[in-house]
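Read through the structure below, which is laid out as structure tokens, and then see the notes.
Missing here is one protein chain; the remaining ones are kept as they sit in the complex.
Letters are used for the chains, namely A and B, taken in the order the chains are written, and counting of residues starts over at 1 for each.
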Amino acid sequence: MDIFLQQIVNGLVQGSIYALVALGYTMVYGIMGLINFAHGEVVMIGTLVTITVAGSLIKAGMPVALAALAGLSVSLLLCMALGWGLERIAYRPLRNAPRLTPLITAIGMSIVLQNLAMMIWGRNYLTFPALLPKVNFELAGAHFTFIQVVIVLLSGATMAGLLGLIYRTKLGMAMRATAQNPAVASLMGVNINRVIAAAFVIGSALGALAGVMVGTYYEIAHYQMGFMLGLKAFTAAVLGGIGNLAGAMLGGVLLGIIEALGAGYIGDLTGGFLGSHYQDIFAFIVLIVVLMFKPSGLFGEKTGDRA
Amino acid sequence: MSANVPTTLLEAKAVAKHFGGVKALRDVSLTIRRGEIYGLIGPNGAGKTTFFNCMTGLYVPDGGGFVFDGVPLVADAPHQAAERGIARTFQNIRLFGNMTALENVMVGRHVRTRAGVLGAMLNNAATRAEEAAIRQRAMDLLHYVRIEDRADDLAKNLSYGDQRRLEIARALASEPKLLCLDEPAAGMNATETAELRELIEGIRRDGTTILLIEHDVKLVMGLCDRVAVLDYGALVIEDVPAVVQKDQRVIEAYLGA
């Protein structure tokens, strides 16, 4: 029972991070049908920038809280600019190109960003500065840390804010309209370019935040960290029904929990045949199974064929 | 027609289909006889195309079913409908736009030909002969619908009227017993409509039964042997044009009661 509760807690934390990253994928996909492969790298850059900024400020003697805030802000702004730049420079010219073209571009950008990051930050694992105090709690047999609480609460608040933005503001309405039908939305006076740019900027901001959380949580970062994280997050988005915001959130949390439980119990389930290093396959197996029975994802809309 | 061939080609038995709460088809039953031109008319949204899609396997009916040529049609298997001998065209033309007109018709031969991957890889005599026959037959059909001079043009570059003809040629390539035309005259001018009418009559003369969904009531009444009227998903009447035209319910359905 202890393991169960503990793994639920761990899964919830990891899942909140997946959810934040998944939102970036799902927004871009929902609006322009593009798998933005480079999104994981944006998360990675968000983490590494925070290390540099917050790390050097702390070294310079700035109070940790202030340095953390500064690091987060710089990383947010930089990633938003990066997201905006990616769309403007790499994807926008391909708006009417063949479907696979922007996908290859995204893969190319992902390679470029990863190697740029390697040139800047090197090949080695970097230590993430301790930005939050290390306090442990215990509840009903499960241990959790202050950091975990912050991650869950902050991502919850951020997602609530995002839903407010999408469903309560004019920009949000424009985004939803564009996702439904870009041609009609543009006839109705929606500035499609602005909407798409906004999706990238918002998604990148969420990604940067997630990156900082990952760094704080695992205390290390690496130029290749964005890849698997991005892959899992995208899986989460598809699991929830890609293009669907709530789906991405729930898909992320669900994936985190499934992974944690899977890793905790796989040994018992397979009689010790498979160990916890199979953790990474859970995401994909769950995905394949879900899509087999519910081809549009758990919460996705049915897209029927029209004759 | 020999006496022991049953006259009924297609029988729809209480076909029902709903989308959410909307009842698109309410227990529609009708009978199409061999060799006739059968019209299916009704106001917009009456369920004509839904009926079509159920019959050709694109939709799965929620109730009822079809018997075609004496054997029930399997639901949810559009490719089998073609194999059984039902070919269709689409209201909003669906050609393979980046294939040539000839290739479009050649694809239509798919269900009546056999060559598989192995044959293609070996390119043996049987495969080559079949390929030549496909090409010849497709060419003949283009000639039949009188667009043979456009054979090597991409389908999407054909004029609207020629695209309609090409779609019919593609449908005929599968040697259907029943050819279903979904609003073939939509968007056509008077001359084109007259030519289309001639084409449809020709196809019937050559032995293919035709189901015609049309908006153009005049065309339907002039062309069809029998007509069925759908309104709000239900069958209003099924009879010869002369009777249907005078039916009070039909007039109401069209004028809006």
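The criterion applied here is as follows: a residue touches a chain if its C-beta (ideal position, glycine included) is under 8 Å from a C-beta of that chain, and two chains touch if they have at least 3 such contacts.
Everything that follows uses one rule, which is that contacts and distances are computed from a predicted model.
Chosen from "Sodium:proton antiporter", "Molybdopterin dehydrogenase", "Electron transfer flavoprotein subunit beta" or "ABC transporter ATP-binding protein", the protein name that UniProt gives for the omitted chain reads "ABC transporter ATP-binding protein".
Across the complete structure, the visible chains that the omitted chain touches are A, B. Considering B:16, B:75 or B:115, the position touching the chain not shown turns out to be B:115 (whole complex). If you put the hidden chain back, the residue from B:88, B:150, B:165 or B:226 that touches it is B:88.
For the options B:16, B:75 or B:107, the residue in contact with the chain missing from this view is B:107.
By the touch definition given at the top, subunit A reaches the unshown chain through residues 29, 33, 35, 90, 93-105, 107-112, 114-116, 118-119, 123, 181-183, 231, 234-235, 238, 242, 272-275, 277-278, 280-281, 283-285, 287-288, 291-292, 295-296, 303, 305-307.
Residues of subunit B in touch with the missing chain: 56-58, 78-83, 87-88, 90, 94-99, 103, 106-111, 113, 115-117, 119-121, 123, 127, 130-131, 134, 154, 170-171, 173-174.
FYI, only the chains that are shown with their structure count from here on.
Each chain gets a centre from the mean of its Cα atoms; for subunit A and subunit B, those two points are 49 Å apart.
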